[in-house]
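A single protein chain has been omitted; all remaining protein chains appear in their positions.
Chain nomenclature is as follows: A, B and C, assigned in order of appearance, with residue numbering initiated at 1 for each chain independently.
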Amino acid sequence: MIEFRKEFFADERDDNLNEIGKPTRRQDILGHVTGRSPFFDDHLFDGLLHIRCVRSPHHHARIRRIDTAEAQAMPGVVRVLTGRDVPRNLNTLLSLLDFGIDDEPLLADSKVAYKGEPVAAIIAETEAQARAAVTKVRVDWEVRPHVLDVEEAIRPGAPVVCEVYKTNKFIYHGKYDHQKMRYGDVEAAFARADHIVEGRYQMSPIEQAPIETCGAIAAPETNDRYVCYTSTQALFFSLGTAAKVLTTPSNRFHFIGGTVGGGFGGKVDSVHEPIAILGAMLTGRPCKFAWDREEEMQVGAPRGAERWYIKDGVARDGRILARKFTGYFDSGAYTRLSSYAIIKSVGHLPGPYTIPNVHADVYCVYTNRTPATAMRGFGITGVDFAIEAHMDKVAEAVAMNPIDLRILNAYRDGDMKAHRREAKNCALIECCQVVADKAGIALQAASRAASSLRDGGGERGRLPAHTALDQHGVVTGIDTGGYARKTGAQGRPARHIEMPGYTMPTAASAGRAPAQSPARPGAASTAASPSTATEPPRPAPADGGNRRQGAMRFSAISGLRRR
Amino acid sequence: MAKTPVVFVLNGSERAAFAAPGQNLLELLRRGVGDLSPKYGCGQGTCGACTVAIDGETHLACLTLAESVAGRRVDTAAGLASGGQLHPLQDAFMQTFAAQCGYCTPGMLISAKALLDRNPTPTREDVVEAISGNICRCTGYEPIIEAILVAARGRERA
Amino acid sequence: MGLHRGRGFAAINYPIGMNLGGDPSQALVHSNPDGKFTVALSSIDLGQGMKSVTRQIAAETLGVPVADVYVDTADSDTGPHCMGSFASRGTHRVGNAVIQAAQEARAVMLEAAAEELEVDAADLVTDGRGNIHVNGAPSRSITTMAACQAAQFKQGRTVSGRGIFLIPLSEVDPETGEMTPVSCFAHAALLVEVEVDDETGEVAVRDMQSAYELGRALNPKLVEQQLVGGAWMGMSHALWETTEPYYPDRSHGPVDFNHYLMPGPGDVAPHHISVLERPAPDGPFGGKGPGEMCANPVLPAVANAVYDAVGVRIDELPITPEKILRGIRANGGAKPRRRLAAGAA
Partner (left out) sequence: MIQSVETHPTLAEAQRAMGSDAIFMAGGTLVMRDVNAGVPARRIVRSTDPVLAHIRLSGDGVAIGAGVTMAMVAAHRDLTFLAPVARAIGGPQIRNMATVGGNLFAPHPYGDLAVALLALGARVALAGQSGAARPLADVVRDRGRVGLVASVQVPRPQAPADFGFLKASRIKPKGVSVLSVAAHLPRQGGRIRGARVVFGAMGPTPLQAIAVERVLDGQNLDAATIARAAQVAVDGLDPPTDALATAWYRREVAGVHLKRLLERMARS
């Protein structure tokens, strides 16, 4: 049962449109109901080979030796891949954004840091033969101590999970072992609060569990290119990753996808394309590499667990004066996308509420479990669970109806948010009012009268007079790239990059010149339609750095087309 | 390894393919005869994406030995439409937006068809039971249940 | 001993698009000589309706019926770059790129029509049904087909366009966390009613009342698909699923859908949805993106509803029957709160 409440914000909309707003039938629905929608595995190749991985039974172990001789001799086995076969066997996904240090092998060769980590890949005529050969690979393990709890992992003396980050914490901005938020002075506000409400919230990992498991099929294509049918959620991101790991110019890859059996965030990690293409390169035959359901559940990267501590200082009338967060993201054995998720979650704090004092330390922590990745609501779902459960406790502490408490503290147009940007286009109050009305819950008069368009700004729109800063968590001697690095290049207006065929220049390895000019706070960053003309971007310095060879950054080059 | 020829009727027409020992029906249908409508979701009999009908009864193709369908009738989603006309269930799924990614849809349609063939006027509870062997991760089931009820009502009038 | 009802509330907002921006998407639009358009993208449709929503956006911008437009995506040889389908960025980023490409193609089509009608292109409008006519003089018109044929075979004009939408990458202040996360936010409030069995700790979701603000609903049925499917995933996340039932211990991890618990078709509850539309200033026709945020409010609302029903506060997901039963035992029995009952002030 759904209703569209057109009366809300009607003056901000011109509803007289031609095709927008219509319940037009999905373009892909006929394919879905006839079973003809072309998912990655719905392509037939003569002589298709099948790939299965040999996986670590240990949480943490050094690899002394991998003996593949017996497996090599098994019936139907065409080739056995190990780390040695991977041209560049070290990568981190966000290196394409120049963020983070390459920390994860495609096929582990020196050590394994989570149960299920792949150390070899069998390529055979049938999947059954590949599975049989996997059991014949002998690995000489040296089991190491492991750590699975985020707070234990960052205590001195804990086992080092990821060799790149010795303290089991990702390093932000080449300076801190966590991402900070400092806004106002929470300790001063706690001192004058009538109530202090504290809570600890814990998420466990969950699986994206798309009904179609992750996979790719790669095959040689004419003029020494490779076609790759893939279940990826990010075609060029996967293509760029494969180009880097296989040190191959990106235009020799022809990726085809676009029809995916559910992604939910679990199909960005680009593990399958490089292995499938490597198989096609080394055997000259089409190769399929896909997870079975058990692998999707226990080896496929889940939504990572998060642990949040929240402390609120609340006035007697329910106004929240201060909110302090400590967050631990369980990134698992490698970084993948978790470093980005933490910045996104910090930008989300303290939730859709105007709170004058906010303090946060959020850590990206490494533990000996399957590395985490994105999932629906990446970086936000976990902290929203914590915030809204906490708000319920605050409501009880001040004996207030939970919905009244939300409306009282809700952000309004013109308010200053903790990431120091003005709140615009708000609608939290109206949503609360509609639900209260439908559920028959009587609100206070002030709540019923409230609006996102009124009573915002003014005093609530100003930056805090004083913000308590600190150097807690400083780290030296490690540089994790220039992504979103503050360079102090103030003064240039925020603008769009307009020129068609724009190729994002590869960031120079030294000097960290930003690929983009940063948006100045408060500038009207975008007009109603995006077509404001701007001057072309500076040509990027040649990529002399050794960080990446052959990998493409964001360009499309035409080639042989195959449907 | 000695392969076994398997001759069976697929969506009304006789087909043949060679089955490797221990190969399941899902692989035979997809790689053997090229019917790509049943999908792999788990290979464990728990998701229903590979649901097909064998002699009119729903089965999980991934848990069915390929050789066991020799001489039997296998029906898949690819065979639902006939003479260019979509099956009422296919129409209903389209009208009620009962698919998002579409990966579970072929299996859902076969389970729904088996229900309507047996019980043309199902209650909501009958529909819920009929699709209880088919997992959908996108829709939250409500539109699928509604589509099957819409198709049942449609058949009543037709 | 018995069944206890409880209600829980949550309100959230959600950032639209990749945090900090820096996530460009491109679109190419071109027409065949008959004025039938193709939108070439690289964006992925994983069920959220990417192909369908960009098709409507292109048709609206071009001023032609949606039947005259098809989207072809995710072939790296023919589609321009796109960052990818995640972070609720599809509608917002790709939609804007499609608008820009379609505007350029429309401009060329109108120039071709103007030349045929011997009028100024600025005086021309489209009726959305395949005709171009002089504003205020519907009789002086030409079909989009004829305009495109003239462009192709007489005038030598290519009725096509390119578009890219990039919000420049925002920097992050290491000391204060100052940043520009995104340019617009969606909003939601949700109240869930649960029933808790105080002898077994089992929870059933009985009803959901929600209000979602998502900018303009570009296609109301695609929006409904996300909100219904998202609420189900939210229920599942709150009460059922985990890859590590005894986190941070890794034992007993499920390896199949019999042990990876998700609500079945018999667990779904009536969900009364209200959609509010406050257009995003920089969104395509004001559209934001409902894809991710729709599951988020359900998790805390369910936790708050369990507390309301039996007085057990569980701050660890999933909220299993065991955790509820241990809480009830520790409290010496169920202690309903009933703070959100209808009429409760």
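Basically, a residue touches a chain if its C-beta (ideal position, glycine included) is under 8 Å from a C-beta of that chain, and two chains touch if they have at least 3 such contacts.
In this text, all values refer to a predicted model and were calculated from it rather than measured experimentally.
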Inset, instruction - Check the whole complex and report which displayed chains the hidden chain contacts. - result: A, B, C
Legend entry - Which residue of C:D72, C:D127, C:D207 or C:D267 touches the chain not shown here: C:D267
Legend entry - Candidates B:L28, B:V128 or B:L149 - the one touching the absent chain: B:V128
Inset, instruction - Quickly run down the residues of chain B that touch the omitted chain. - result: 1-2, 4, 21-22, 24, 43-45, 48, 51, 57-60, 62-65, 67-68, 111, 114, 128-130, 132-134
Legend entry - Hidden partner chain, residues of chain A it touches: 128-129, 131-132, 134-135, 292, 294
Inset, instruction - Using the touch rule from the top, list residues of chain C that touch the missing partner. - result: 199-202, 240, 245, 252-254, 258-267, 320-322, 325
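Simple rule for what comes next: only the chains that are shown with their structure count from here on.
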Inset, instruction - Averaged over CA atoms, how far is the centre of chain A from the centre of chain C? Could you give it in whole Å? - result: 17
Legend entry - Whole-Å gap between the CA centroids of chain A and chain B: 35
Inset, instruction - Two or more other chains in contact with one residue: find those residues in chain B. - result: 42, 44, 46-47, 97, 99-102, 135, 137-138
Legend entry - Junction residues of chain A, two or more chains touched: 25-26, 28, 209-210, 259-262, 264, 293-294
Inset, instruction - Enumerate the contact residues on chain C facing chain B in the complex. - result: 46-49, 221-222, 224-225, 228-233, 256-258, 262, 264-266, 268, 271
Legend entry - In the complex with chain A, residue positions of chain B that touch it: 1, 20, 22-23, 30-31, 34, 36-44, 46-47, 49, 76-78, 80-81, 86, 90, 93-94, 97, 99-106, 109, 135-138
Legend entry - chain B - residues contacting chain C, complex: 42, 44, 46-47, 97, 99-102, 127-128, 131-132, 135, 137-145
